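All protein chains but one are shown in place.
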Amino acid sequence: MSELLVYRNGELVPDSQAAISIHDGGFLLGDSVYEAVRTFRFVPFHLEPHLDRLWRSLTYARIDPGMRRQDLHEAVMLTLEANRPLLEDDVWLYIYITRGRFVNNVQYYLPATAEERRPTVIIFCRPLPFAAFARGYEHGVHAVIPPSRHLPPQCLDPKLKTGSRMHLVLAEFEARMVDPEAWSLILDIHGNLTENKSGNVFLVKDGALYTPAADGILAGITRATVLELAGRLGIPAYERTLQAYHALTADEAFFTSTGYCIMPITRINKVVIGDGRPGLITRRLLKAWGETVGVDLMEQARRHLR
Amino acid sequence: MSELLVYRNGELVPDSQAAISIHDGGFLLGDSVYEAVRTFRFVPFHLEPHLDRLWRSLTYARIDPGMRRQDLHEAVMLTLEANRPLLEDDVWLYIYITRGRFVNNVQYYLPATAEERRPTVIIFCRPLPFAAFARGYEHGVHAVIPPSRHLPPQCLDPKLKTGSRMHLVLAEFEARMVDPEAWSLILDIHGNLTENKSGNVFLVKDGALYTPAADGILAGITRATVLELAGRLGIPAYERTLQAYHALTADEAFFTSTGYCIMPITRINKVVIGDGRPGLITRRLLKAWGETVGVDLMEQARRHLR
Amino acid sequence: MSELLVYRNGELVPDSQAAISIHDGGFLLGDSVYEAVRTFRFVPFHLEPHLDRLWRSLTYARIDPGMRRQDLHEAVMLTLEANRPLLEDDVWLYIYITRGRFVNNVQYYLPATAEERRPTVIIFCRPLPFAAFARGYEHGVHAVIPPSRHLPPQCLDPKLKTGSRMHLVLAEFEARMVDPEAWSLILDIHGNLTENKSGNVFLVKDGALYTPAADGILAGITRATVLELAGRLGIPAYERTLQAYHALTADEAFFTSTGYCIMPITRINKVVIGDGRPGLITRRLLKAWGETVGVDLMEQARRHLR
Amino acid sequence: MSELLVYRNGELVPDSQAAISIHDGGFLLGDSVYEAVRTFRFVPFHLEPHLDRLWRSLTYARIDPGMRRQDLHEAVMLTLEANRPLLEDDVWLYIYITRGRFVNNVQYYLPATAEERRPTVIIFCRPLPFAAFARGYEHGVHAVIPPSRHLPPQCLDPKLKTGSRMHLVLAEFEARMVDPEAWSLILDIHGNLTENKSGNVFLVKDGALYTPAADGILAGITRATVLELAGRLGIPAYERTLQAYHALTADEAFFTSTGYCIMPITRINKVVIGDGRPGLITRRLLKAWGETVGVDLMEQARRHLR
Amino acid sequence: MSELLVYRNGELVPDSQAAISIHDGGFLLGDSVYEAVRTFRFVPFHLEPHLDRLWRSLTYARIDPGMRRQDLHEAVMLTLEANRPLLEDDVWLYIYITRGRFVNNVQYYLPATAEERRPTVIIFCRPLPFAAFARGYEHGVHAVIPPSRHLPPQCLDPKLKTGSRMHLVLAEFEARMVDPEAWSLILDIHGNLTENKSGNVFLVKDGALYTPAADGILAGITRATVLELAGRLGIPAYERTLQAYHALTADEAFFTSTGYCIMPITRINKVVIGDGRPGLITRRLLKAWGETVGVDLMEQARRHLR
Partner (left out) sequence: MSELLVYRNGELVPDSQAAISIHDGGFLLGDSVYEAVRTFRFVPFHLEPHLDRLWRSLTYARIDPGMRRQDLHEAVMLTLEANRPLLEDDVWLYIYITRGRFVNNVQYYLPATAEERRPTVIIFCRPLPFAAFARGYEHGVHAVIPPSRHLPPQCLDPKLKTGSRMHLVLAEFEARMVDPEAWSLILDIHGNLTENKSGNVFLVKDGALYTPAADGILAGITRATVLELAGRLGIPAYERTLQAYHALTADEAFFTSTGYCIMPITRINKVVIGDGRPGLITRRLLKAWGETVGVDLMEQARRHLR
């Protein structure tokens, strides 16, 4: 075995042969839902909340996965185990579910009737970009507010973790106009901070945490974990509407996401945040996270630098 | 040769083997642009305007297709010719272009740098659902306004013909709550009529045509052709904001799309439009269309009814 | 006495003769405010908060009722007593107040000057539809999100309990497109859940209650009572913005209103909520309500079946 | 015969006895549609367009009037004739149609099933307030922009001529805070000029007419007539979005409505428009109107002054 | 010394000679930020929080003041001391900072490059209008909601204390249409209460304080002090969205601002609030404030009445 294996509708296939039909709605129409889980010491972290959210996505998107949740849980574990021999460090585990191949009908490529349709379920793992994480933990990243706006919930709810994500890709390109290394920090149509393709955002001001309320964002499981951690550490934390003003005048700021967990932000729109280095509370949370999962996040990432 | 052929990055492969990598951004993130062209008498109709729009999509989405427009034109014609022996009647021709395989980086699955990236170009043809067209031409279809709203241009511009279309799929599901045969007719966030997954909408009132202005919609090439036809037939036609009230109180209504060209609407939200049958002006336009392309649309479709 | 009596500007008239002038602004322009109170064991429930709200409506609408609050209180009690002999079970008590007959002036049918105007005050009682309640308590109702949106507060504030309610009637018709038995669950123009013609909405998720904040809704007295009850029962309860996603992925859901108090929702947009039966917390609240008022709500309703 | 007669569901009753049930949805819920027609020389003006609009309202509101359009036309003419002996000058003719008495059901006071329901049709005539018209023609009126906003079409479409009009009544009260004689000129939620309870608005700038486009307003029949008249007189006229800035800096301005036809505006928000007197083009249109209908509007109105 | 002295870029000049160049961006483009501090017993109150906010404004506006915060602090104290001999009672201290003189470039009057630019720093003091305060404390003021709306944060964030304030001046003129003594109470574009040119707003209902959340307003330092005071006095206080309905139906209401601290509102849109006199809780807060700073606010103001 020299190649990662991908779970596809019940079978394990080598990554290089893991492909989907061009007639799959996941490709033609971005008609898919997914989850990205990461491991700590090769154990999936918070797999249950991820499957909870996946099931909410399936319900909302009216996709029948064709399998029970317990079966999917087992398929995830099976995929991880099958790949374990090849894994040198922790990984991402992706689960994608689509409505399957689309049948040609009067309205062109609408999902066929339930009978004709067979959902596509894909599970695969990917190495985490630890070297990049290490640089970010050390220096922080540059967040840039792009001119485009995030989707309103009444259009396509950001709480739905769907594969239709081109708007999020384009927001990254817009942020990179300012700085090729920048990460986007997207506003909603009212000018409130939301999130970006990779995660949620937190601000620190006068010793308290602030993060956008969970309406027009994909309220992350990492975000929830940070709120919990803050509670345990006695750091006051508030979910509320926030604007660019709050971001630019914050004492500290960071993104949260499944992969990197907590990523310090040290510049926003070219304005230096705090003293330009990852903030005290940010680092405290990052450390506390590591203690919780038994992995020193910064140390693990640093090992991958050269 | 017993199977349709698909063009994929320069080669022709049998449809059943035409697949794309699960790491392609077109699958992972709906990060693709596309066009759907149809043939009349096996000749692509208005191919140039479709390629014009495709190039606008590429520009807007900042996707470098890795080939010149002339080359793509030739690839389309080549694909059509290669499949010609198997075609019994006119078909759709789809062109999909993605940014290619995504490279794993700090922000998870963002497009790699230009050097690492190789775009994916797919061209394929599909039979048109003529039997369904025939039923629609005869009886008209039922349009239903779903509760969700179309994307605002400042979020993901509907003028961009992208593969991130789950919002449009969900709008169809919402319309089908009312009637399993219904087609959606989506409002924007201000309550103005826009379009649906399959096409644009026209209303007829007191002998004139009305269609939503080309801001928050994918202003179709079929739509433009209908406006031209109307000019030639002396039917006044206006592009303007329209609301549900205009639709429900119209004398006639129809959708336009590349596949069926013009599809009469005879009910909207269960309200009968006109006398419940395809309207006079609608039928006049459908007939004029056929004369232009030398194909009697209704006759062609009817042949496919058993 | 064989007919219910109606209070009209100081006199009691038989229901069949209780009419108002076609020149009354309440008829011509929906220019009225009202309250609906219900009795438990023939005693008006929470009459004081209802009169508080009525007085807020009068203030906001700039209607002078021509009588003191204490006098209105007495008129309500008088009407109830006068009808008591004919009442077999608890009833609704309605209070409508209009600006009175409109005088014809330059701007057509505007309220005359204060001198010429005499307000109209109507109080009447109506049997409660217990049989329908019983079916709802048992099986739950089907909530459907209509395409139209609720009024923004800056247009006509939903907090004002006015007789101009056609938008709410039309929302019911839209919901019934999906299911003739459905109840509407209306969104505001930003896509947030609000309420419907009959009441407020609550969701249950992970053991906690969620209900839309009291901005763009008529924050009901029943809603307030449920929040109080939840407090007493140790059920966490939050007022916040909620979207369709929250509703479709809730564990339980219910409406609240003066008449039925708490009405389980078991389907939303054809999606089954929880296991498709009235939820545990919903039933617990319904039971606790009954204990508070000394009436077993479900038992009372069931008596009216057949 | 000493009293005006009112048509009510097929019978003619004296005005003082013309009342409707308090259980009629038109009273309880503002659930009605209506039209106001005026006569010139005792002949209804543009009755057909008014009935066209009434039928659009019935369709949109899903109200079945229980009679054919031709029958309603005859009922209007009959009512006018029956009252003719008592009429000293031209009058308004009102037609109100409601869904009838509401039946008590689970959601309180929803329309009963079609079988149980019987619509209410009312037709009556009212003297025109000519004295007030005369003062307005002479001096112009004061328009004031109120703080509240007009209804968005996706909430309750202003194109629907419904009896749920409390928002329009309240806008008048707000305008009168500034001047007890003021008429409101309402903005929509985006700050664009719309209309008011009594009519549409026109501005004159550099010799051309401007009036709000017919999206979020009840595009009046008088408005249409003015646009026609302007065409005949060679005055350029545009339908477009307009804001308070356009109103305050206009050369002339006027309202249009069925009753007064054209009413000059000489002040807006206390700012004098033009030289503070009815403008040249305004007066020209008023004169042309009179010539069309064979009645000198200002002369007719002036006769009613003392 | 017979004239107040003004600090201008490091020097003290007599008030009558304190002028700025017409080429200063603060004049040409309203391109300035500022703070207004007041003294109690000739000591600046809460100077630190004011300088905090000023620094946030400088950061957000990307203005480099050319001096350290500590230097500015000293300049404020110096200016106060220099003027002390002429001060008869407490005063306002204003600090204005602009980007300095604008250089003529291709885009007309854009700020020159950092090298060419020299910021303008102005500090001056002004007598407080105590006589007007005294009348307001006694009788309360009249708040009027103007038709124009406050700026959305994504346009020019109201949290930025900028010299571009014409919208706030115009809102006052609009309020004065209703009453020449009225103060504006501005709504945002969604119809929520915000603030006005002079301060923030609080409502009292059923013994609790309510004030708009700090998103689309300049959350004042006085506002924060009142929230603190309320905490100390055991008065529940909530920051939330509020609409005109809440204001018109409040038990009490007041404005807060640096100058007058707390100003009772006794009428809103001509509607009497409570019993028309400054409310109990309002007066309690005013009294508590005075105790905190050691100055009886009402007594101090009353001394200035004739």
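As written, the chain order gives the labels A, B, C, D and E, with residue 1 at the start of each chain.
Heads up, the rule we're going with is that a residue touches a chain if its C-beta (ideal position, glycine included) is under 8 Å from a C-beta of that chain, and two chains touch if they have at least 3 such contacts.
A quick note: this is a predicted structure, and the numbers were derived from the prediction, not measured.
Though it is not drawn, the left-out chain touches A, B, D, E in the full complex.
Only one residue from E:P119, E:G136, E:G220 or E:G274 touches the chain missing from this view: E:G136.
When the missing chain is restored to the complex, the residue among A:D89, A:E174 or A:D296 that touches it is A:E174.
Interface note for the absent chain: among E:S148, E:N200 or E:Q300, the touching residue is E:S148. Not every partner is drawn; the one left out touches subunit A at residues 144-149, 174, 177-178, 187, 189, 191, 244, 269-270. What subunit E contributes to its contact with the hidden chain is residues 6, 18-22, 24-32, 36, 61-62, 92, 96, 104-108, 110-111, 122, 124, 126-129, 132-133, 135-136, 148-152, 154-156, 160, 162-170, 172-173, 183, 189, 196-198, 257, 259-260.
Against the chain not displayed here, subunit B makes contact via residues 56, 59-60, 62, 152-155, 157, 159-160, 213, 215.
Keep this in mind: only the chains that are shown with their structure count from here on.
Note on C-E: across the candidates A-B, B-C or A-E, the interface recurring with over half of the contact pairs conserved by residue number is A-E. Counting every residue number used by either copy at the subunit B-subunit C contact, over half are found in both chains. Looking at A-B and D-E, the interface holding more C-beta pairs in contact is that of A-B. Inter-chain centre distance (subunit A to subunit D, centres taken as mean C-alpha positions): 56 Å. With each centre defined as the average position of its C-alpha atoms, the distance from subunit B to subunit D rounds to 43 Å. With each centre defined as the average position of its C-alpha atoms, the distance from subunit C to subunit D rounds to 31 Å.
Among all residues of subunit D, those that touch two or more other chains are 62, 148-149, 152, 154-155, 160, 189. Taken as a graph of touching chains, this assembly fits none of the simple shapes: it is neither a line, a ring, a star nor a complete graph.
Those chain pairs judged to touch are A-B, A-C, A-E, B-C, B-D, C-D, C-E, D-E.
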